[in-house]
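One protein chain omitted, others in place.
Just so it is clear, A, B, C, D and E label the chains in written order, and each chain counts residues from 1 on its own.
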Amino acid sequence: MSFEPVVLFFLLGVIAGLARSDLKIPSAIYEALSIYLLLAIGLKGGVKLAEYPMATLLLTSLFVVAAGALIPLAAFPALRYLGRMSRADAASIAAHYGSVSVVTFSVAATFLEQHAMAYEGHMIVYLVLLEFPALILGVLLARFGTSEQTRWDRLLREVFFGKSILLLIGGLVIGYIAGPQSIAPLDKFFFDLFKGVLAFFLLEMGLVAASRIADLRRYGAFLVGFAVVVPILSALLGVFLARMLDLSEGGAVLLATLYASASYIAAPTAMRIAVPEANPALSIGASLGVTFPFNIFLGIPLYWWMAERIYAGG
Amino acid sequence: MSFEPVVLFFLLGVIAGLARSDLKIPSAIYEALSIYLLLAIGLKGGVKLAEYPMATLLLTSLFVVAAGALIPLAAFPALRYLGRMSRADAASIAAHYGSVSVVTFSVAATFLEQHAMAYEGHMIVYLVLLEFPALILGVLLARFGTSEQTRWDRLLREVFFGKSILLLIGGLVIGYIAGPQSIAPLDKFFFDLFKGVLAFFLLEMGLVAASRIADLRRYGAFLVGFAVVVPILSALLGVFLARMLDLSEGGAVLLATLYASASYIAAPTAMRIAVPEANPALSIGASLGVTFPFNIFLGIPLYWWMAERIYAGG
Amino acid sequence: MSFEPVVLFFLLGVIAGLARSDLKIPSAIYEALSIYLLLAIGLKGGVKLAEYPMATLLLTSLFVVAAGALIPLAAFPALRYLGRMSRADAASIAAHYGSVSVVTFSVAATFLEQHAMAYEGHMIVYLVLLEFPALILGVLLARFGTSEQTRWDRLLREVFFGKSILLLIGGLVIGYIAGPQSIAPLDKFFFDLFKGVLAFFLLEMGLVAASRIADLRRYGAFLVGFAVVVPILSALLGVFLARMLDLSEGGAVLLATLYASASYIAAPTAMRIAVPEANPALSIGASLGVTFPFNIFLGIPLYWWMAERIYAGG
Amino acid sequence: MAEKSLLVIITESVIEDTIVEEIVALGAKGFTACDARGLGTHGMRTGRWTVGSNVRIEVIGDSSLLERIVAVLQEKYDADYGLLMYTMPVNLRN
Amino acid sequence: MAEKSLLVIITESVIEDTIVEEIVALGAKGFTACDARGLGTHGMRTGRWTVGSNVRIEVIGDSSLLERIVAVLQEKYDADYGLLMYTMPVNLRN
Partner (left out) sequence: MAEKSLLVIITESVIEDTIVEEIVALGAKGFTACDARGLGTHGMRTGRWTVGSNVRIEVIGDSSLLERIVAVLQEKYDADYGLLMYTMPVNLRN
């Protein structure tokens, strides 16, 4: 199993951050890179979408989303009762872990491509579908049995027209409508540069993650443990479901990675608006400071190994 | 006639804007994309310039610019007397429609390339030459017979050293001096990525256009009608002139598109400085909110159809 | 000897700047482009590093750095006693000229590639190693015999974790660890676009250089002479050393260019922090306003000619 | 030269649109906003990424209007969001 | 610790250079500018694209200088451009 160099850019960012280097990715650039990544992933998925019968896709999607909802539903009581967190904090962190990370997904896909391992093109549809139900679940968990009001209008706008979903779905639809031939002249921009842009983005994520590491010490061992154990269990769920749905082994690795990944683009904004009494440092610290690096360095190879074992045992 | 996907990015931007999504293209990125597009178009034209005898080019350019001047000269009285607009507003809008849109031109060129339809490389020279005379005409129309002073020094600097003209001409000259061989190593940046950057730019234009649509309701039906009818008439002029000058059919489509397009990069800034009493919401609302989408969705296919009919009838 | 078009973008920037055009490269874009260039150069060097025996490289590096240190040590007394400058100013300018310019190096490498002239891949290691010793020498020269305190902690952080060194070394290490195969998918981003990004960057440098030209008149003929003569002498040193170290002729041109170039990314920041009483307008005016354009227009061809003569005479 | 008051609001960018809606709904005729970063009781906000960035909003108006804005923002946002508000008298010149 | 006045000018970015030239020509020894966005009688200015973006300029000086600046800008730019100006006394500390 060879080595994927893009993750080294994350390391470089962490080192720069810890050394308090003056290296900064301007926020305008960060914004542009994230728009690019979301659109490119959407387009990629859209182009491949036509290859699959829509009915099958709808059915499997139902399973993927339903099983995915188990993650925040199980994470919430763990955080609340084992971790003794406030209702709002537990709900917000559960929402982060129920949602998904586009960059982790991209690193996993890059990893598979480097090893010439095939996967289903419609994984990207699952990525899109998994991005938001957890956010709504998170708000319900935070509000259940309390009298606090939720700004549902703002939340729903945030969830469905938040840039993350909008660009993923927008790209998906454009790719689907246009088809491979018409998209071809855009390939040099959206596909060929993808990995380089991902490297740049990981550099920035490393810089931000470094600033979160200090926070973590304050929040303690429980949260760090949570941020490693929950992804592994979620990945296991993903591999078993993939097996059940007859996905390829590559598809199993990606579904495992989706379940294991935690959001740090869509979820923080949505939770800040809908559950403002939750402390954002906790959820972002765990998802970006622990789970993200765990996934890209150790998780993805581990999930692959899990997939191999379970598929071989099948 | 197949379908050009880049215009879908404009639609996506409009939807995001109307839904009040948090999607924003940072202004630094918008600036960089527009510099890229202007330079790339200039370079493309410059490289092809050497293929044509300079004398012919000068002569045809004279016709193209002279005929192009008819557009603001005819638009002004229409706006002033039919539209009952103030002198300043009529002059400013006339200047916007007499000038040209680089992005509309690019969409039309992409469209032709997708259909493998040839066109003259020196169309880009016309693009450059048409960009500014209308701006000067607009100021003359605004000031004719009034005692208002114009900051001519500022205007002329704006017109000739405004980034729009400067980058177009700069690119043209660099491309011409360097020639195809020397420019080749730059192709991967300036030509291969062009369509992707255009897609990104159209996304931002959609976002801005969405914020202009509300304005339009206030300014009424006359302006909306103007923003559709004038481009069609201007395009007709373009096709006839192209026929007269013996341009190819692809060249006719591009000249029609140039005449039909309205400026929203160079003209707004120039008019804001030289004719400040004009209301910029009117001219930008019409050119970006109506004419631009009309041109890229309906206009270009229409102008093509016009070119086909008129060339067939020749 | 044919012609390298990227330098024309610098000229275009200078013209725009002198004409007080509204053309501006937003600072976020400038930051992103410089991060890109530094990383790309580092990666390029890292990939090639494995081709050379480490022991030889270490030995030659010692010579290159030691000879390079002669430049600020000779420049300082010239500035102090011939130029009658304050100790701080002389030390700061000496540091700028002892350090190197990544963009000048890139233009020279592009130039060699265009003429299909080979050079050693480890030149980039010299680039990295030459970037910082001069900065430390500059501070020592400024402080020698004075009672002023230096913020050494800040300076050393600036020097070793300043973004310039960090990205160069980071790229070098990533390229070396990953090797050519793993880096290949990043080539389309980091190598194919390199020259285009360089062109964009040169445009911005032209804009900034234009604003420095006015300053120069105030500082007089001595500094302008210094900014032309010192590079030529330094280049001569480079060519002789290259000959001694048995580098290829292309390598000699690059080493000459490194010695001849003056820093305007790392050095200004480091000197502003460590030797704040030095006037930054002097050092930046000389390095960016005179030496940089001199090098890219006249210097590089001249150093090539020098290399040819000296190598032929060998 | 009218005597007015200036209210400066420093808060999280993520609620900029909401705050602006509140201000306008309460009767302000205008505002001016700039991107900012800073430090306060909610820790360091570096100005990077949406959730870590601040906005500085200025509103000029009669003190009664500004009092109303202060009261509403304090009640609805002070507990959960980084928020700092201060006022001072100014001379409006046009 | 000198008593001076502070003039804040909020206007359209498109005339930033012109306004700066005026200020300097009238005798100001310095100014500080930031990019801004906002709402006023000329509608919403989102800070995107040059024609839709604002600038916030601060000038510190004697009140007589600031009075002159206010008078000139008001006369030449207030009718046609988005413009807001206000002053207040400050203590200059260096």
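Following the convention adopted for this analysis, a contact is a pair of C-beta atoms (placed from the backbone, for glycine too) under 8 Å apart; a residue touches a chain by one contact, two chains touch by 3 or more.
Since we're looking at a predicted model, the values are computed, not measured.
In the complete complex, the hidden chain is touched by one of C:216, C:273, C:290 or C:306, namely C:273. Taking the whole complex into account, chain C touches the unshown chain at residues 24-25, 27, 30, 154, 208, 211, 268-269, 272-273, 276-277, 280-281, 284. Although one chain is not drawn, its touching partners on chain D can still be listed: residues 7, 10, 34-41, 47, 54, 56, 70, 74, 78, 83-88.
Although one chain is not shown, part of chain E still touches it, namely residues 4, 6, 20, 24, 29-35, 60, 88-94.
Here is the rule we go by: only the chains that are shown with their structure count from here on.
Farthest chain from chain C, judged by C-alpha centroids: D.
Of all residue numbers that take part in the contact between chain A and chain B, under half occur on both sides, making this a different-residue interface.
Note: Cα superposition of chain B onto chain C, rotation of 120 degrees, nearest 5.
Compared with chain A, the chain whose C-alpha mean position is the greatest distance off is E. Each of residues 20, 22, 24-29, 193, 269 in chain B touches at least two other chains. Contact of a single residue of chain D with at least two other chains is seen at positions 50.
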